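Every protein chain but one is kept in place in this view of the complex.
Let's look at subunit A:
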Amino acid sequence: MLSVIVFLPLVACAALLLVRLRDRTYIQVWIAVAAADLLLVLVAWLGFRTGGGLQYEQRLRWIPGAGVSYHVGVDGLSLPLVALTCLLFLAVAVHSLGEERRVRSYVCLFLFLQTVCLGLFAAQDLILFFVFFDLSIVGMFFVIAGWGHGERGRAAALKFFLYTFVGSLALLLGFIGLYLAATPHTFDLVELTRADPLAGRGAYGALVLLAVGVGLAVKTPTVPFHTWLPPAHTEAPAAGSAILAGILLKMGTYGLVRIAMPLLPASWRDYALVFIVVGAVSAVYGALVALAQTDFKRMIAYTSVNHMGYVVLAAGAAGVLAGTDAGARALAVTGAVTQMVSHGLITGALFLIAGVLHDRGATYEMDAYSGLAGPSPRLAAATGVAAFASLGIPGFSGFIAEFQIFTGSLASQAVATAVAVTGIVITAALFLRALRGMFLGPVRLPSSVGANGFRDLATAETLSIVPLLALALVIGVAPRLLLDVVEPASRVLVGLVSR
């Protein structure tokens, strides 16, 4: 079942490579495949027993000689991300109905990326995880280089590839360290979690955590490894940005809760403070730099650094045992996972909106636009909702996530939490300023906008953006739908970290 979900897009990709169709047909097939995959995930979600641990598990021999197997499965931490992946790819597919440049390659690349992302969240083997981690970089490189904004796009793609490749190889060294420490040697996540091979190995465990931590921090990205993110986002096409921010960034933070915490519990507890500090600094620094941006897309990119900072803070706080109880730590972890889902939905929508702006005005400069609410009320409404959701207004998923993160972290890390909370204030300021500047006041448009003025959201655009925001609202109003799945897994994870 899970393997079908993971590989369905890849099969479709291979099939599309073989046949020649009209451009629009490719995208229609893509939408159909993405919808089918989402449907399968919903079926899987309905059949998921909350609190039942790892489910839909499948393990096949792959490279037994090297301790590698094809092992997939989902639990409460990964199932929400699998569902998010399918939903966001469907939204991106609908949004891409207007794409005209080399459509077949474009569709195939995104189908490939979908398999890669789903595979990563389903992987229960370190090498399988790494394979998908690396392929996500390759896929996104071609998206940015091929469909980005010209020469600068290619430069940004190269920077993205080099940075994240460093991270992925650091990760690989860490994985090898784990592999060699286990007897018998294995890369299997479940077995490694059970064995806890680095318990009591002091410096060795610290080095492995350093390698894994750096690898994941580059991907997340946290300060100081975040510098690849703004150019990659600015130069990528809207669909690429939405996937990059919505899904690929989650690979880093998901790696923290899936690999770093349960496999290296002792080192994680010893060095939790490092992650707490990095998380708090990322949250504030990301918000401050976002405040200084004049480019709408760059601004959203930096708010991603801010939001991911909260996740890292929560993950770090879950590793501090003193002055807190298991309930608070589980709350922090649940908040972290909720934040991943919430950020995927909201930032995905925001990047698609940025794509609409660029499509109309050929620039992301906020100064170039004013009074857009007049000619394009639907766009203004969507942007307003997305901005408020992103800054964490109650009623949306972001509030649920951040509330849990801060409540869970406050008990042991009052100072860091207090510092990080200022990030919310700054984000609120920058979103309000952007909304006022771009949508209110007298109408002013870039000179490149033609005589027919500024078109409002088209049907395909509306259909791709609104469901994401609607789901963020649903989670905000009825969070139990999500939390019932996540919470048991968080409690298990907290138990693993404190052993």
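Here is the rule we use: a contact is a pair of C-beta atoms (placed from the backbone, for glycine too) under 8 Å apart; a residue touches a chain by one contact, two chains touch by 3 or more; residues count from 1.
We adopt the following convention: contacts and distances are computed from a predicted model.
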Quiz item: The complex has one chain missing from view, so what does its UniProt entry call it, picking from "NADH-quinone oxidoreductase subunit N", "Membrane protein", "ABC transporter ATP-binding protein" or "Zinc transport system permease protein"?
Solution: "NADH-quinone oxidoreductase subunit N"
Exercise. May I ask which residue of A:177, A:335, A:392 or A:423 touches the chain that does not appear here?
Key: A:177
Quiz item: Given the contact definition stated above, which residue among A:158, A:288 or A:435 touches the chain not shown here?
Solution: A:158
Self-check item: Residue of A:8, A:33, A:135 or A:382 touching the missing chain in the full complex
Solution: A:135
Quiz item: Can you name the residues of subunit A that touch the chain not displayed here?
Solution: 61-66, 68, 127, 130-131, 134-135, 138, 142, 145-146, 154, 157-158, 161-162, 165-166, 169-170, 172-173, 176-177, 179-180
